Structures are given as C-alpha cells and as structure tokens.
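Before we start, here is the structure in question, set down as structure tokens.
Of the protein chains in this complex, all but one are displayed in their positions.
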Amino acid sequence: MIREFTLNHVWFILAGAGWTILLTAIALFFGSILGLVLAILRQSPNAILRVAAGSLVRIFQGVPLVVVIFMIYFGIAGGGLNVSPLMACSIGLSLFAGAFLGEIWRGAIQAIPAQQWEAADALGFTALERLRYAILPQAIRLSMPATIGFIVQLVKGTSVASMVGYVELMRAGQVVNGSTFDSFTVFGLVALIYLAINLPLSFLSKRIEQVKL
Amino acid sequence: MHFEAVWAGLPLLLSGALKTILYAVAGYAAGLAFAMLLIVGRLAYGSAISRPTAVFVEIVRNTPFLVQAFFLYFGLAKLGFSMSPVVAAVIIVTFNSLAYTVEILRSGLMGVPRGLIEAGESMSFSALQMFRYVIARPMLRATLPALSGQFIIIMLNTSLLSAIAIPELTYEASNLASSSFRPFEVYVAIALIYFTISAAFAGMFALLTRAVTGDWAKVDLARRGIL
Partner (left out) sequence: MSLIEIDHLSKSYGAHQVIKDVSLSVEAGEVLAVIGRSGSGKSTLLRCLNGLEQINGGALRIDGRAVTYDKRALRQLRKRVAMVFQSYNLFPHMSAQDNVALAPRIVGKLERKASLDIAHEMLGRVGLSDKHDAYPRDLSGGQQQRVAIARALAVRPEILLLDEVTAALDPELVGEVLKVLGDLASEGLTMVLVTHEIAFARKAASRVAFMHEGRVHEIGPAQDVIGNPQTPELQRFLASVIA
C-alpha cells in the first residue's frame, strides 16, 4: 500500500540523522585515539613499529569502507559471536577514521620545522615530552582545516552503514521511500539534511585555513 | 576458513574488478577533463563561471555518494527523467571526480608563479593558449600526488554503485557471498583485489609524477639542444 509522505516520515528521517551524528561521534572518538597513536608510531625510531603503522594506514586507505564493514560484520558473526550492525559500523568507521586522521596528523607533525624539535631537545625534553609540549600543540592547530574537512568525509562515510541495515539517515530515507515511493522528495530531503550537517563544517574548515597561526 | 567458493567465483570477481576499473577510469578522466575546461573557462570569463561551479562543487562534496546515486537513479525517475543504472553510475563518478579535481587544480593554479601568468598576458595569449603553454605543466606537476590520491578514493567509492545494481566488484562479491554462504572469505578476497588495484594505480601515478617532474624536463631540454 502506498502512503502519503507525511510529517511522521520527516520525523523518522530526522531521527535517522540523529543516528548518523551519533555514529560520526563514535567513529571520531575512537578514530582520533587510533589516529594519534598511528601518527606517533610513524615517527618512532623503531622501524618495525613505523612500518606496521604505515601498513595499517595504507591498507585502510586502499580498501573500500563498505568492504571493511562487511568483513567485520561477517567475520565476527562467522566466529559465532553476535554483532549488531551498529557495532560493526562503529568498528569499521573508527578504523577508517583512524587511518585517515593518522595520515593527516603525521603530515602535520612532519611539517613542524626541525628547529622546533631541536629547541625541545636542547631544553632536555624526552621524546614524549617533546611531542606533548612542543610538537603536537602546533601540529594540531596546523591540521585543523584538514581534520574538520575529514569529519565531512566521515559523516558521508556513515551512509555506508545503511548497507548492513543500520538505520541512520540514508537507511531511514530508504525505509520511507519503501512505503511512500516518493523517491524525489525523500532522497532530496536526505541530501538536504546531509548538506545541513556538512556545509557548516566545510565552511569552518575553509575559514580557519585562511587564519594564520 | 574456506576459500573454495572464492576460487570457484574468481572469474566473476575478476570481471567485476574490470568493471570497477572501467567505471573509475572513465568517470575520473571525464571529471578531470571537465575540471580543466572549467579552469580554462575561469581564465577566460573570470568569476562569472566560478560562482555556479562553487555551488555545484559544494553540493557534491557535502553529500554522500550513495545519496547522490539514489537521488539521481530513483529520485529523478520519479520526475520522469529515468536513466539506466549505467548512465547514472557514470554521471555520479564523473560529478565526484569533477568536484574534487577542480578544487585540486584550483589550488595548483594558485601556485603557478604570478610572473609566468603575466608573461603570458604580455604576449596576449588567449585563455586556451595560456592554459596550454603557461599553466598546464606547472599546475599538473604540483597537483599530481593529490590527483593520484583522489583517483584512488573515487575508485574505492565505485563499490557503492553496487547499491544501484551496477555489476562491479562489490556487487559480484555480494552475490557470491550469499550464494556460497561464505561472505567473510569473499569480502577478504575482494579487499585484497581492491588493495591490489589501489597499489597498482598509486604506482602508475608515482611513475607518471617522476616522469613529469624529472625525466620529461630533461627530454624537453634535450629536444631544444640545451642538454
């Protein structure tokens, strides 16, 4: 039975947007931790750690997000464990975010001039103190535009969760479309909501790119 | 783990992989070509062309690939503009390529020394001549690494075309996964295939970059008898 597109559908889609934001936040949280670890390991004097961290980044940048999520989803389920779509997507998106943020932050760390590293050395800092007090604060500021730009990619990436049936914004649109068949309105609305989430982030990213340190 | 099902389905997966590469290369090249046209247009007509471009670019960059595919394929059909999945797929990949590469080229254009452009202006080059003789080389040279990364991202995104039933690698894999009841093995296998494609194209772009930044310059100098 075909139903009219009603306000209830709009609420359903907006609730989906809420889950999109939640999924983004989860992935951003765990992805930042992973990304920071990867970025730091890639400066490590230990070649094994450096190569391992680099390979992890390269793998997650060389395989589609949807395939990563499917592997996690079916891999855990195949091992006999129960895995919810939310769990599988959170893990997949966190790994994805970790790899990209790790790469962005590694670039920022390496862009801090050698003299800054030396100044910290000359003050008697250990390698970790040097990162913590001298290098990272500068690298984080430097990478802000790219980091915020990546959050836009992450919001977009959460739409892949719809393919394992997690009802975020995209999936909510598909569900409503399945009963109303008003695809133009439904996916138009979904696109507008993504724009409403992402455009401010994109503009913020551009704005701070123009501000000098 | 049982990879027999993967072996049996390998021909199917490889034909899917070939389609993945085809959609990625065709869409990316078309998008890049349009992006260059836009750059030339900007040189010729200034901001009259950059404002509508900016709106288009922001819409594409700030909405998910999947949503674009559904809107174009299902949404427009609702209004009576129906198209085959293949056409929708090519349009989506081209749009995404265009939206990202035009920004990359624009940043490359800003890096072309002012003096070079003024030299071109002083010889009253047309926009096309300016692009061809003054801007194209330094711009491409500076942006090849970013263009390479963007190609990989677009190639990986074609996996989402499976949602509108394009028989590319991920689509073939999901069929094989459900018919063989071995989804994990199948997805591990295509992860490897995607990774191989990424690495191969990254390698080719690296070679191209080296040729453009190093050896080609030498070839050029040799041709003019300087070397």
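The first chain written gets the first letter, and so on, giving A and B; residue counts start at 1 in each chain.
Everything that follows uses one rule, which is that a contact is a pair of C-beta atoms (placed from the backbone, for glycine too) under 8 Å apart; a residue touches a chain by one contact, two chains touch by 3 or more.
These figures come from a predicted structure and were not determined experimentally.
Though it is not drawn, the left-out chain touches A in the full complex. When the full complex is taken into account, the listed residue touching the unshown chain is A:A134, out of A:A39, A:I109, A:A134 or A:V176.
Residue-wise, the contact with the chain that is not shown comes from A:Q116, picked out of A:Q116, A:T180 or A:S202.
Only one residue from A:F5, A:F30, A:F125 or A:F181 touches the chain missing from this view: A:F125.
Looking at chain A, the residues touching the absent chain are 115-116, 118-119, 121-126, 129, 133-134, 137-138, 141, 213.
Keep in mind that, in the parts below, only the chains that are shown with their structure count from here on.
Mean C-alpha position of chain A lies 21 Å from that of chain B. Within the complex, the chain B residues that touch chain A are 58-59, 61-68, 70-71, 74-79, 152, 156-157, 159-160, 162-163, 170, 173-174, 177, 183-184, 187-188, 190-191, 194-195, 198-199, 202. Taken in their complex, chain A has these residues touching chain B: 59, 61-68, 70-71, 74-75, 78, 152, 155-157, 159-160, 162-163, 170, 173-174, 177, 181-184, 186-188, 190-191, 194-195, 198-199, 202.
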